[in-house]
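Complex shown without one protein chain; remaining protein chains in place.
== subunit A ==
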Amino acid sequence: MKISLKTYTKALVIGCLGLSVVSCSDFLDKQKLGQETSAVYFNSQDKAIHSVTAAYSDLKDYRFGWFQWAFGETLSDNAIYSGSDGDSGGFQPLKDFNGTADMSQVRYKWELCYRGINKSNQAIEGIEAMNDDLFTTPGLKKRLIAEARFLRAYYHWNLVITFGKVPIVDHLIKTADEKIAPSSISDVYDFIASDLEAAEADLPLKSEYAASDIGRATKGAADAFLAKVNLYRKNWTDAAKWSKKVIDSGEYQLDPNYAHQFSFDGENGMESIFEIQFYDSPTETSAYRNNGNFQTLFQLPRNITYGYGINQPTKNLYNAFMAENDTVRMQATLLDTTEVFHNELADLYTALDQAEQSGDQATIDKAKANLAAGKTRLTFDRTGFYNQKIYVDPAHRATHIRNNGNNTRVMRYAEVLLMYAEAEYHLGNETEALAKMNMVRERVNLPDKSVSGDALLQAIYTERRLELAMENDRYPDLVRTGRANILPNWTEAHEYWPVPQAEVDITSGDVPQNPGYTATGN
């Protein structure tokens, strides 16, 4: 092998030149492979859509859904936490209105709402900065921003009813040194209303969406929530105005069959204004990744199904139905233990029937024994009732435990009618109030009421309870209307949950603990 020195020297010189030619930054600029950076992401309409999708995704997170009912129903007279002793005991401090700041439940509620807010802000700011030309229509860009603003308002609303004073996050936080102090409750409501008003202006009606876009926030949803938010801040005029707008839109009507709207067939139906969408997708099964409704798993009867038997309706709720003779809604809301056995042990009942027909006593005894044994599988049944509205019968139940596809109903037309009735009552229009309330009653075959004054208001309250039972409205509704003192151990000091201790700690007290709770959360 002979390499002349000249050749070698030449190679070396070329090499050195090569180095100076290959500019340093070209050689050292490494794009992240396999993952887009936020700096380049917002460059197409599809990506804008996907960004809004992420903002919706927290609705589907089981930890978000968990504290919809655990806060909305379990804290109230409608339900108890139930489940195993561990499940039940773990929630008991909250049920006793003596929750502590270090409880993970408290943190989950806070954390998940803010995650949704952050994702909404990423979508809003990312899409706002996009060139209009990137969208097929200018309306689509506006709509996507409006959807994200609706979600941002909805997450803030969840926070304010749970924690009271909370930080308003109305922009994207980019560096770790930013500080936002909690705002007053009325400021939070003002912010929510302004976001919803901005959103409703740009959101399409439900009927204007393509079938493939069902499930997105609509103008009707924004209007209905504007009504609700104004109801909560006792702005009766605006509550009436926005609920009237929903009614006048002609987009919605009561489902003649009350129970039907909670079935798979009734999803996103004529009465539905906003639902959290779930789907029995075969590809995801883990707790965070699945597309099914984890809340169904929580609430199915324990052991006799794969459920945990949590959030059991109370006898108190049953009595409330019975006091009004309201069997239609009672049956659509409550699943009693006997029904559970008939649904879950259908084959054993059939076997018993067949045995009885055969007349063979040994076979009958055996079938009876089998049925009795089957019934013992139901454990921790603490009230005798389960939530029929979320129950999925064995024939429709997903094979995988977290994959039941039933949607969570968030806002229905019946509630809009009742909000309108309540607002009109406060504005002095009792006739209008009575008419809308009776519409809701008529649908479930209950006779019209003809009351006035406080009796009318109480009748509307009762109607709300029965109509919306187990739909995660009861506890904040009691607080809103000043009736929460009917709950055992309730104190106004603990009307809101404590701020998660971790948040107080991380912010070094810039987000202070709620009054009524000590710094260590006792």
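We adopt the following convention: a contact is a pair of C-beta atoms (placed from the backbone, for glycine too) under 8 Å apart; a residue touches a chain by one contact, two chains touch by 3 or more; residues count from 1.
Criterion: contacts and distances are computed from a predicted model.
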Undepicted complex member, UniProt protein name, chosen from "Succinate dehydrogenase cytochrome b556 subunit", "SusC/RagA family TonB-linked outer membrane protein", "Binding-protein-dependent oligopeptide transporter" or "Sarcosine oxidase subunit beta": "SusC/RagA family TonB-linked outer membrane protein"
Please identify which residue in A:Ser249, A:Asn268, A:Asn370 or A:Thr481 touches the non-displayed chain. A:Asn268
Per the definition of touch given earlier, which of A:Gln122, A:Asn158, A:Thr333 or A:Asn438 contacts the omitted chain? A:Gln122
Per the touch rule stated above, subunit A touches the missing chain via residues 1-3, 5, 8-9, 12, 15-16, 19, 24-25, 27-30, 32-39, 41, 47, 49-57, 59-61, 107, 110-111, 114-119, 121-122, 166-167, 169, 173-176, 178, 180, 211-216, 268, 277-279, 281, 284, 288-289, 291, 405, 500, 502-503, 505-507, 511
